[in-house]
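With one protein chain removed, the remaining protein chains of the complex are shown where they sit.
Up next is chain A:
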Amino acid sequence: MKRVLLIAVAAVGLVAAEPVPPPDRPLPDTAQEARAQRLFDDIRCVVCQHEAIADSPAGVAHDMRRLVREEIVAGRSDAEIREDLVRRYGDFVLFKPPLRLGTWLLWFGPLAALLATVAGFAFLARRRKPETAPLSDEEERRLADILAADQLRRDPDAKPSDD
């Protein structure tokens, strides 16, 4: 009896635990539908935890997908659709933050970090004077001559890339 009850509860749960949105209706035009899918990947479901509307089972995500498809059919461009979403939900809705004063550091920070570390290393390398200056090409050649003349046998396994 308990099992029957459990199955009954679960069956109800499976069908009606949450108000299941009706299934998505893909656009008949495959090119338009592909555009819609690309947009879905970059639009955040506004009630979810870091999920794109492409992935989210939430009702809001479903409504947002329908909205995007409707706008595509109405002939709007991707940029116009994004603008419309931002008007409704704010910048939060786009996974690609807009470039404006407040996000300037976000967008150029990575390059700045790279340049800063390069500058740091270059500064340290320049500041430190070599304890012994490296040999010039002429000196290297003379050293090679001396080594050859002295009949010093070089280790056959010693090769620059062997460490």
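Rule of thumb we're sticking to: a residue touches a chain if its C-beta (ideal position, glycine included) is under 8 Å from a C-beta of that chain, and two chains touch if they have at least 3 such contacts; residues count from 1.
Just so we're on the same page, contacts and distances are computed from a predicted model.
Per its UniProt record, the hidden chain corresponds to "Cytochrome c-type biogenesis protein CcmF" from the list "Beta-ketoacyl-[acyl-carrier-protein] synthase III", "Amino acid/amide ABC transporter ATP-binding protein 1 (HAAT family)", "Cytochrome c-type biogenesis protein CcmF" or "CO2 hydration protein".
Within the complete assembly, A:55 is the residue of A:29, A:55 or A:139 that touches the hidden chain.
Residues of chain A that touch the chain left out of view are 3, 6-7, 9-11, 13-15, 17-18, 20, 22-24, 26, 37, 41-42, 44, 49-52, 54-55, 57, 90-98, 102-103, 105-107, 109-110, 113-114, 117-118, 121, 128, 130-132, 134, 157, 160-163.
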